[in-house]
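Here the structure comes first, spelled out in structure tokens, and everything after it is commentary.
What you see is the complex with one protein chain gone and the rest in place.
Just so it is clear, A, B and C label the chains in written order, and each chain counts residues from 1 on its own.
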Amino acid sequence: MSLALNLSHEPITKIPHGKLAMWAFLASELMFFSGFFGGFIVLRNTNYDVFGAGSAHLNWTLALINTFILIGSSLTMALAIHNLEHKKDGAFRLFMGLTILGGFGFLIVKYIEYSSKFADGLFPGQENHTVFYSFYFLMTGFHALHVIAGMIPMAYIFFKGFTKAGYPYPSKVETLGLYWHFVDLMWIFIFPALYLMIPYHVAGAH
Amino acid sequence: MSHDHSNPLPSYMKVFYSLMALTVLTVLAAKQLTFPHEWGTPGDILHVAIGVVIAVIKVIAVMYIFMHLKFDHPMLRFFVYIPVFLFLVFGFALNFLESFTYTH
Amino acid sequence: MSTSLAHTEEHADHGHAHEHEHHDLPWYRKYVFSTDHKVISKQFMLASLIFLFIGGAFALMLRWQLAYPGEAIPVIGHLLPDTWVAEPGSGVITPEFFVQLTTMHATIMIFFVIIPMAVGMFGNFCIPLMIGTDDMALPRLNMWSFWLVPPAGLIMLAGVFTEMGYAGAGWTSYPPLAADINKEAFTFSGQTLWLISVFMIGFSSIMGAVNYVATVLNKRAKGMKLFDMPLTVWGLFITAIIATLGTPVLAAGLAMLFFDNFFHTSFFIPDHLVSGASFPGGGQPVLFQHVFWFYSHPAVYIMILPLMGIVSEVLATFSRKPIYGYKAMVFAVAGIAFLGFIVWGHHMFQSGMNPLLGTTFMLSTIVIAVPSSIKVFNWLGTLWRGNIHFSSAMLAALAFVSMFIIGGLSGVFMASAPVDIYIHDTYFIVAHIHYVLFGGSLFGIFAGIYYWFPKMFGKMLSESWGRRHLFWSFLAFNATFFPMHVLGIGGHMRRIYDPNVYDFLKGMQGMNEFITIAAIVMGFSQLMLVGNILYSLKWGKKAPRNPWNANTLEWAAPPHPGHGNFDMDITVYRGPYEFGVEGRELDYWPQWEPGKSITVHHHTIAVSDDTSTSVGMH
Partner (left out) sequence: MNDILSVFDMLAWFPENISTFGQELDNLFAVIYWISVAIFFLTFGLMGYFMWKYRAREGGRGYNYHGNNIVEITWTILPTILFAGIGVYSDAIWETTKYSSKMPKPDVEIIVLGKQFGWYFLYPGADGTFGRNAYNDRTARALMSATNPFGIDENDPASADDFVVENQFRVPVNANVMVRGSSIDVLHSFFLPHARVKQDVVPGTWMNIWFNLFKTGTYELACAELCGGGHYAMRAEYQVLSKSGYDAWLDQKAMEKAAALAPPAAAAPAEGETPAADAGTDTGNDTGDVWSE
């Protein structure tokens, strides 16, 4: 009897539920990082030199490589979605694989970066730690967690893509893509904020 | 769910190239661009401003093209506008934080 | 209201039809890890009621200490472990344990009772039913948003097993106190667990909220425009938006505080602190307060807007009148939500925030009272020329309105920054908190429970016990919390273990005793609610489909609806509050009933010949 009911109709806004919820979630994520950036602004203003010295010590070349990797994987993600929507399964698998590879590459670079920071005694609790490094580990750490969280469903979708039916839900991949672009987007802010904004007198000293 | 009839691939590539270029630009601006040293902090503020402006341009490109805000339902834009507005309010208030009373 | 009894029988078999569909689900998918929004709603209700009693018991213990300092707590006192009592076996709690009680009382009440009830329970139950759809947009996500709550509660309560006991920095957990500056890094204290737990609750809140947003925007029944939604759904929708945008900021603050607490970073720890543990320094304690209140002020509206919606619902139904100024109500809610994001500094007038911001926040806070006034006046307008039935739900709603007025007026005192200089952190604030949160939110929750219980469980609650419960709660509530205004004016600080240390508070012991006695009465009055619920579940009268002759869509569903909610197609023809329409025999006109009408000078007049007495069966 309830089969005849038409309660679950087309989404009114024509936006799939998952995608709409994802946008709401991204709004939420924007506020999450807003909290961090708000704190960053305040503490940078009050610890100008400490932040400058910290920035100057970071390895911006590694971060630049990571930026390229993330932008690249953002592009491959967009291409993967495009190909899945156009039923080009082979290309979809290729680009999805590249995206995941990008995530791995990012994490590997991050690992290299982190281990040199550990070696320099900059981790919280170690001797050279300052409030700048608190922010460094906080922001990059949460960002890396987001990368990992995005890679898990991507891996699932990727392997599903090899089954006979292929991956049947382009709209879900699109939703995941939104998230992945967001991760990229956050990095676009984190990169200059942490690595590049070095006051002169501090930069000169190094 | 495909968004429009035109082929988005060229615009994807355009965004990709400009993101790469802007990234290089932001690094160059930070490392090579120098303001007179006697400017001190204002010079630093200019650096920050340049970094932020470039980042904002990049982010707009990502959101409007990669994330399809340009083609999708206009309502979705509010999911970005409102947080940005709130962040500005929040950041504005926070900038007053240390201005009180460490008097000499 | 007896017209609807006739429908009872036919629905019995619809219920069956639905049960058959779901015999294939294993029991744990049906009752535990269910994705059905109604089951999730009941789970929230059960968990929160348990927490209400835990939080209430904590309150009564701290009340005892305030009334009878130095005397053993009866019964419980002697069961307390030695570390919590002044001398082993004495039954008198220590000052440390007292502040832990305060902290846990408030945290439990806010994060584990009011928010889960207002948003989790009613949001889950009402949204899909009232917009006429079968379930949430993302049922699986919905399930997880509940299943983060019990572990979060357990983690927080596990603080008792740590060396220092529960978290003890107040529910606001201001650092440096909350950073446990004397604790070693990489060790857990009650405060660390508190931070983890509230972070989880926040995550659960966000998961629920994005789901509500998607559901309301995407899944409304055919014909239902946004301005055809009941005010309950409006309240919940806007609450969900606040939760989506506010909660993550708290999460960011908690993450930073957790880093300070656990890793000894120093986001909030300044550099010349004299303490045993070493922090690198450079932080800003007041920064945390900004981050915290940027969420927690909007959060107080998270705790009241859904209930405002519910109360509007109940007032309209039992006054048999349309809501006065429906659109004004919606705009007022939206206005409160918007302004709610720019007033957070009113909690920080004395915190060392720049006084210039004090002026700004004072003005914005005073402005926020305007939309609240609009709501109050519209509620009064709804009562005007009604035909008022004093059911339990209605009594609770009236209690809500009246107590919210008192609580809101005391808010206006504090909104004025110079007045706040004196009453900040005194019992005046405690009185305000309880007038808006207990007198407001909790009575609103009672109203919702009395109103929707028949639909939730298919049984009627006992009206006479409901009235008794509300009468005693109302009386004891005012006896408990009204005198707190006076304590506050007398200068009685919050969160103090023993006021008798101060000469200027010596004259107030009698009042403290009186408050405690009233609080105990109030605590035990709540047993009437629990008793009523348990009794009615087993022996209550079977509920008809539309026991209150109301208009909104949930009453089109069978009593105790099964998975899928409705047994007929739903099309919406009109707004939710068409009571007393001219040209109709019945004094209500459900949203799902076809029929034409015209609007003449703020009145609705039915014009088709459709005046049949049927209640929604087609």
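Rule of thumb we're sticking to: contacts are C-beta pairs under 8 Å (C-beta built on N, C-alpha and C of every residue); 3 or more make two chains touch, one makes a residue touch a chain.
All values reported here derive from a predicted model rather than from experimental measurement.
Engineer: Among C:A57, C:L273, C:A334 or C:M460, which one is in touch with the chain left out?
Structural biologist: C:L273
Engineer: In the full complex, which of C:V32, C:L154 or C:L380 touches the chain missing from this view?
Structural biologist: C:L380
Engineer: Using the definition of touch stated at the top, determine which of C:T187, C:Q350 or C:S464 touches the missing chain.
Structural biologist: C:Q350
Engineer: Hey, which chain C residues sit against the chain that's not shown?
Structural biologist: Touch with the absent chain occurs at residues 94-96, 98-99, 168-170, 174-177, 181, 270-275, 283-286, 319-326, 328, 350-352, 355-356, 358-359, 362-363, 366-367, 369-370, 373-374, 376-378, 380-381, 383-390, 398, 401-402, 405-406, 409-410, 412-413, 416-419, 421-422, 424-426, 482-483, 485-486, 489-491, 493-499, 501-504, 510-511, 578-582, 587, 599, 602-604.
Methods note: only the chains that are shown with their structure count from here on.
Engineer: Could you tell me which pair, A-B or B-C, is linked by more C-beta pairs in contact?
Structural biologist: Pair with more contacting C-beta pairs, B-C versus A-B: A-B.
Engineer: As a quick test, compute the distance in whole Å between the mean CA positions of chain B and chain C.
Structural biologist: Each chain reduced to its C-alpha mean, chain B and chain C end up 38 Å apart.
Engineer: If you average the CA atoms of chain A and of chain B, how far apart do the two points sit, in angstrom?
Structural biologist: Averaging C-alpha atoms per chain gives centres 16 Å apart.
Engineer: Two or more other chains touching the same residue: where does that happen in chain C?
Structural biologist: Residues 217, 245, 249, 284, 287, 290, 294 of chain C each touch two or more of the other chains.
Engineer: Two or more other chains in contact with one residue: find those residues in chain B.
Structural biologist: Answer for chain B, listing residues that touch two or more other chains: 75, 82-83, 86, 90, 94, 97-98.
Engineer: Touching chain B in the complex: which residues of chain C?
Structural biologist: Listed in rising order, the residues are 217, 245, 249, 284, 286-287, 290, 294, 341-342, 345, 352-357.
Engineer: Applying the document's contact rule, which stretches of chain A touch chain C when the two form their complex?
Structural biologist: Touch list, chain A to chain C: 1-2, 4-9, 11-13, 15, 17-18, 20-22, 24-25, 27-29, 31-36, 38-39, 42-43, 46-47, 50, 124-125, 129-131, 134-135, 137-138, 142.
Engineer: Across the complex, what residues on chain B touch chain C?
Structural biologist: 75, 82-83, 86, 89-90, 93-94, 96-101
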